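The structure under discussion is supplied below as structure tokens; questions concerning it will follow.
With one protein chain withheld, the remaining protein chains of the complex are depicted in position.
On to subunit A.
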Amino acid sequence: MSPARPHDRQDAPAGFDVLFCGERLSLLGARALWWAAQSTLVVSDLHLGKSERVARCTGVSLPPYETRDTLDRLETLIAAQRPARIVCLGDSFDDDHAARNLPLSDLDRLRGMMVGRHWVWVEGNHDPSPPNLGGIALAEFALGPLTLRHIADPAATGEISGHYHPKASLRGQFRPAFLLDRTRLILPAFGTYTGGLRSTDKALTGLLQSDALAVLTGPRPLPCPMPR
């Protein structure tokens, strides 16, 4: 891991570049990872269909716009980065039922984004079955020297994962954040209705070494020592 300069291409979303296990990765303020050498965009925990599942399980009708909002933001990123490959790092759907019952309009948009791209669905704990949407579904995905999986394996190195929805605070403000040390990188959740787990939680402090960084997302990504 090694922090470097923020890259400032005019058209690109703001990112913070790190050298992670020998690979240059850009941690985007828009809560996604851009791996230029592989032309790969990684997003984690989309939780598509969340409001539908909440209504189904609890009767509470959340504003049913989060899938649209999540897809809007994903579309914007794809238009800016033009990735050849997209990896969805698990919990892409809020559950298997939600995956099968996305509104047609949302499905069409998703299919539109998949056209002409290598699309990888890594399975998550919310969506263990492969979606019937094309692309390939994998339990984990090895790319270059790195392994991409949903839940971090405490024994693994060179690993990129999601699952925890990490967030961190600066000046009393909490924001979704990337957490990383020399061997492990945990992505923030990309989905619109996703709560967060504070970086101070022992589930996270137990996974990351003492010199870990948190990179807060937002208009400009903000790196700082991971609050413990």
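Methods note: contacts are C-beta pairs under 8 Å (C-beta built on N, C-alpha and C of every residue); 3 or more make two chains touch, one makes a residue touch a chain; residues count from 1.
The rule we apply is simple: contacts and distances are computed from a predicted model.
Asker: For the chain that's not shown, choose its UniProt protein name out of "GntR family transcriptional regulator", "ABC transmembrane type-1 domain-containing protein", "ATP-dependent DNA helicase RecQ" or "ABC transporter permease".
Answerer: "ATP-dependent DNA helicase RecQ"
Asker: Taking the full complex into account, find the residue in A:S92, A:S161 or A:T192 that is in contact with the omitted chain.
Answerer: A:T192
Asker: From the list A:C21, A:A156 or A:L222, which touches the chain that is not on show?
Answerer: Hidden-chain contact among the options goes to A:L222.
Asker: For subunit A, which residues lie in contact with the unshown chain of the complex?
Answerer: Considering the whole complex, subunit A reaches the absent chain at 1-4, 19, 51-52, 55-56, 58-66, 68-69, 101, 103, 165, 169-174, 192-197, 200-201, 203, 211, 213, 216, 218-220, 222-225.
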